[in-house]
Each structure stands twice: as structure tokens, then as C-alpha cells.
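The complex appears here without one of its protein chains, the remainder shown in place.
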Amino acid sequence: MAYAIEIDHLAFAWQGGQLTLDIPHWQVETGESVLLRGPSGSGKSTLLSLLAGINVAQQGNVSLLDQSLSNLSGRKRDRFRANHIGYIFQQFNLLPYLSALDNVLLATQFSPKRRQRVAESGQSAEQLAIQYLKRLGLSASQQQQAAANLSVGQQQRVAAARALLGAPELLIADEPTSALDSDRRDDFIKLLLELSEQNNTTVLFVTHDASLGQYFNRHVELSDINRAAGGSPHA
Amino acid sequence: MLKLAIKSLANRKTSALLTVIAIAVSVALLLAVERVKEQVQANFANTVSGTDLIVGPRSGDVQLLLASVFHIGALNNSMSWQSYEKLSQNRQVEWSVPISLGDSVSGMPVVATTAGYFQHFKYANQQPLKLQHGEWFNHSEQAVLGADAAEKLDFRVGDQLIIAHGTGGISFSQHSGHPIDVVGVLKRTGTPVDQSIYVDLKTLEDIHGGETASEAEEHAHEHTGHDEHADHHHPTSAISAALVGLKSRQMALFMQRDINTADGEPLTALMPGQTLQQLWKTLRVFEQALNGISAIVVIIGLLGMLTILLASLRERSREMAVLRAVGAGPGTLFTLLVTEAVLLTIIATASGLALLYILQISLAGVIQQQTGLLFALQWPTAAEWWRMLFVVVAGFLMSLVPAWRAYRQSLADGLTVKV
Partner (left out) sequence: MKYSLKVMMSTALLFLASQNMAFASEKIGWKDLVPEGFTPPPVKPQSYYDQNPEEAEQKFLDAPVVQALDGKKVKIPGYVVQLEGNADAVTEFLLVPYFGACIHVPPPPPNQIIHVKFEEGVPYENTYDAVWVEGTISTQRTDSDLAVTGYSMKADSVTVYQ
């Protein structure tokens, strides 16, 4: 398997609207870190929802890790996402009533594959989670805090830990640093990429900020790969 | 899933608590209606046994039964001794016991009767009366107390009591000139017998014959004729009612009609079993109405829960997106909401049951004092379990609405949710 992501003749339009996505061809290699840039409303979120298996392309094919998502049922796509994809939102990544640690452990709750990989590591999920959190700069007391009581920066780090736990093959981050100030932003990205590399995780980092390109293997403009002009209703 | 549901509810403590309280109170009400009906029925049903007819002055069946056996309510007139004698001599009658009511001791009813009462009166399943202490009275100026009467009034064999006129707690007309000796205390029966004080028929006659010694002297020549006559022919001129046992139980229907249609003093004869049947039938209507109302109250409580869950969906759309991101399907979210609702309902139902027991324990004493009804403490009956199940199932069904909404919402929202 050479390609973590492979897109072929993809066409997608939201209900009753113009084509949002028209991508003839795109590939991301295993282990690559890609920065995907595009202005707001250009269809970034739509593309991510297709990659995450939330929505299905009307035409064409989206394959992750050699698995075509178009062939899978909703349930199977949910399972696939749980097993193989770590997802980070721009903000509000966590369940406010769970502790930081419990939020991280959510990663394995719905994924047998991730549980398996954790078991293979020889440590318990909790131990691994604590290690990640520690590496990401959260103290022991902070790890036990309800997520609602953490700062935005801390919350994003917890989200990162959750995305990485159980070593999923693909990490998708949707503008994870847009809510952070510039100091924290650079640290966050560096840390995220470092930890991903350890597991040979492919990283797809979506943002509107072009200056971050320096950290990544590849910088892709959405307009380069997407022929369609229409935006998504969620823009 | 369960842990998630619990933590999720704990996060919304206030609204969850209010919901639980509302449902718990409604459940307590629903269970209370059933429990009260059961206990009242049990109490009443076990009060009289083996008596074929109760005969008294013309009145309603239920009124006569309640007054004569349960000491509830009062009879406005009386039955003459002649009628009673005629009745007791009827060839179909095996035994008969006269009773007279209307006086009391500190609110506990005094029943004036004969030795026949102790012989023939039975309760529950043909259980006879038994003495705990002492013996049954054998002449006037003697009394036998029911178990509760003895306890409440703190009387023992050998004590003396004063009978008061009327049935109120405090009477301003006491027969203090005639103190009565307590000669016996009955074993507990769990029926109105326990609250009663039994004296000879003649006792009441003596008491009402004259208030004080001087008054008695004054009216002596007036009453002499009467009293002599009374002593000679009958212990009293009128009674409240008579308990009758027949030689053949099949004759009860015939005798009832015979007495009801007889010439002479207008009387009412009732069959206690049949009258109780009628009573239950009447109460049934009330019972059903109460059941209907309390069921509606439960539904209202559950609707409150439904409202809170639905309202919370909007705030929780972000939560749903997060869960979807880690791989939870919309079906999982559906299950999560149902679990939260069912959990709330179960906690509320259990609380309602606990509340009912607390109320029962704290009010049992008062109820017994006021009405004589013993509300026994016992495990919930099958009927009560069914009601609790009904509530939980209703809660489950209600939860399908917000759960379905959450399902649809998360499908529509996907991962992109406006916060």
C-alpha cells in the first residue's frame, strides 16, 4: 500500500447546490505530512467529511488505505473511522464532563483495532494515554481535570493525544491551531508531527494560514486539485 | 456506554434532579393509590366473618354495615327490643347478638352487647375472638377492651374507666357516676374490634338511667316503673343493630327479604358479604378515576423529562460531533440518549417507591388512630411492580423521540457543527 489517500474522479455537490468538489485525481503517500490550504468556503470541510467517511461521494472514488469508502455502509464507515483515523477539530474537541484522561480514552472505546494496537504495546490504554498527555505538557492533576476547566491550548493538546492513541494510520486535523495564539501554535504543530512520525502516521493538516507550510512535507492548495467553484452550506 | 450516560447526566445535575423529583412524586402517587386500595380492602374484608345477616333500623345497607361493624358514621335511629326478640326467635335463626352504639371513651367506640358477641363474632377466616388478659364481662359495670383501646388509653385489667356520651374525642357529658371496671383485654385482630370497648347492654341502660346518685333518687319514682320493667323483660328498650347467624346459609337471601318487607317496625337486613361486594363495586369507580389521574400525572412527569432531553439536544450537538469523530455511529448516539432517559426513569421510580415507604411509615400511626385501619408494611405487591414497570416502559418510549432526533441531527450535521 503506497497511498494513504487516493482520490479518483471525485464529484460532490450538497443537496440542490452546485458542485462543491470536482477532483480528478489526488494522492497522499503513507507517512507523508500534507498541509492543505484554501480560503473559507472553498470546500475544505466537505472534502474532510468525505475523507472521514461521514458523507459519500456521488461520483468517483475515495480510497483510504486501499479501502474504497464508497463501497462501505454507514456503519462500516463509522467503524473504519474509529479504527484508522484520528480527527482533530478547530475547537471544542472534548466532552466537557469527562476528564482529560477519559476524553483521550474515548479513542479506544469505539475501535477494536486501536485497542488491539494498544494491547500489542504491552501497556494499558490508560498508561499510554497518560504518557501522551505528559509528552504534550499536561501535568498529572490537569489530566484528571474535567475538560471544561482546561484552557483552549490544553484542550487542543488533549485532542491531539486522543487522535494519536492506538496509532491510527491517518490523522486529519481541521484548522486545529486557528484558535491558538502564535506561540502555542508552532509548538503544537511541531509536537503533533513529531509524535505522528513515531507511528508513521499520515497527517493531513487543513488550514487557511499559508505560513505553516514550512513544517510539512507537502503544501497543497485546494484550488489546485479542485476544479469546482461552489462552496459548502457549512462554510 | 453506561458510564458515559451517567457522566453526561451528572453534567446536567440540576435539570436531571428536577426531572427525577417530578417523576418520583408522580410514581409515589401512582403506587399510593394502589396501596391504599389494597390495604383498605384487606382491612375491611377481614373484619367480619361467619355472620349471615346484620339487622338494624331502616337505613342504607352500606351505612348500616359501616356503623355497626366498622364504627364509621352513625345510625340515626334504633331498633326496638321487641323486634330483636322476634328475630331471635325465628326458627331459621341459630344465634343472634344485639349491639348498641353511641358512647365512647376518649373517642374509642363503646359497644354494648351480650356474652353472645364473644361467642359468635368472628373475623378474617372464621377466626374467633380471643382474650389476651382477663375474661369477658358477665354483668354491667364491667368492660372488655380491644388491644388498641387498652394500649392507647393505657388501661389494664383492674383499672376503671368512665364512659362519655357521644362519639367525639371529648365529651361534655360524662357518666362519671358510673365508673366501669376493666375485666379483660382482647388479643389483637387487626380489625375495628381492636379500637372498641365492650360492655354489657345493661350497662348503657344503667348509665343513661340517671346521671348522678342524687338525680337518680330524684327521678327514682319516675323511673322505677320503667327500670323494673326493663330488668324484667329486657335489658334495654332499643338497640342499634343485631348480628345474626342462620341455621342454613342458603336461607340468607330469603331471610333478608323477609325482614326487609315485614310489617311492623321498618328494618333493614343486610348480608355483610354482599354489602361489601357492593361497596367494592362503588369504590372501584373512584379507584379507576384515581388511577386515571395518577397515570396522567406520571405522563406529565415523563413529558417533563422529554422536554429537558429535547432542549438539551441543541447544546449537545457539538458533543455528538465529537463522538462521531471518534467513530461512534448515529445508532450509538441513539442508544446513549435512550440509556440516559431510562436511567433517569429507573432512578426516579426507585425514589418514588422509597418516598412512598417513608410516607407510609410516618403516617401509619396517624391513620390507625383516626380510622382504625392498619396499613401493614410489606414488600411491593405484584400490582405495584407492574405499575413501576409501566413507568419505566413509558420513559423508554418517550426517550425514543429525542433519541431519534439526535440520530437524525448527527447524520445531518456530520462533523461540521456551528457552535
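Quick notes
Order of writing sets the chain letters: A and B. Residues in each chain are counted from 1.
The rule we apply is simple: a residue touches a chain if its C-beta (ideal position, glycine included) is under 8 Å from a C-beta of that chain, and two chains touch if they have at least 3 such contacts.
Bear in mind the structure is a predicted one, so any value in this text is a computation, not a measurement.
Touch, as defined at the top, links the missing chain to these shown chains in the whole complex: B.
Only one of B:Lys3, B:Arg156, B:Lys247 or B:Arg408 touches the chain withheld from this view, namely B:Lys247.
Only one of B:Lys13, B:Arg91 or B:His139 touches the chain withheld from this view, namely B:Arg91.
Residue B:Gln256 is the one among B:Gln256, B:Ser312 or B:Gln360 that touches the chain missing from this view. Contact with the chain not shown here comes from a single listed residue; of B:Ile207, B:Met271 or B:Ala328, that residue is B:Met271.
Residues of subunit B that touch the chain left out of the display are 38, 41-42, 45-46, 49-50, 52, 91-92, 124-126, 247-254, 256-258, 260-263, 271, 273-274, 276-277, 280-281, 284.
One rule holds for everything that comes next: only the chains that are shown with their structure count from here on.
Averaged C-alpha coordinates put the centre of subunit A at 68 Å from the centre of subunit B. For subunit A in complex with subunit B, the residues that touch the partner chain are 45, 48-49, 52, 54-55, 74-75, 78-79, 81-83, 87, 89, 91-98, 102, 106-107, 109-111, 162, 174, 234. Across the interface of their complex, subunit A is touched by residues 7-8, 10-11, 318-319, 321-332, 414-416, 418-419 of subunit B.
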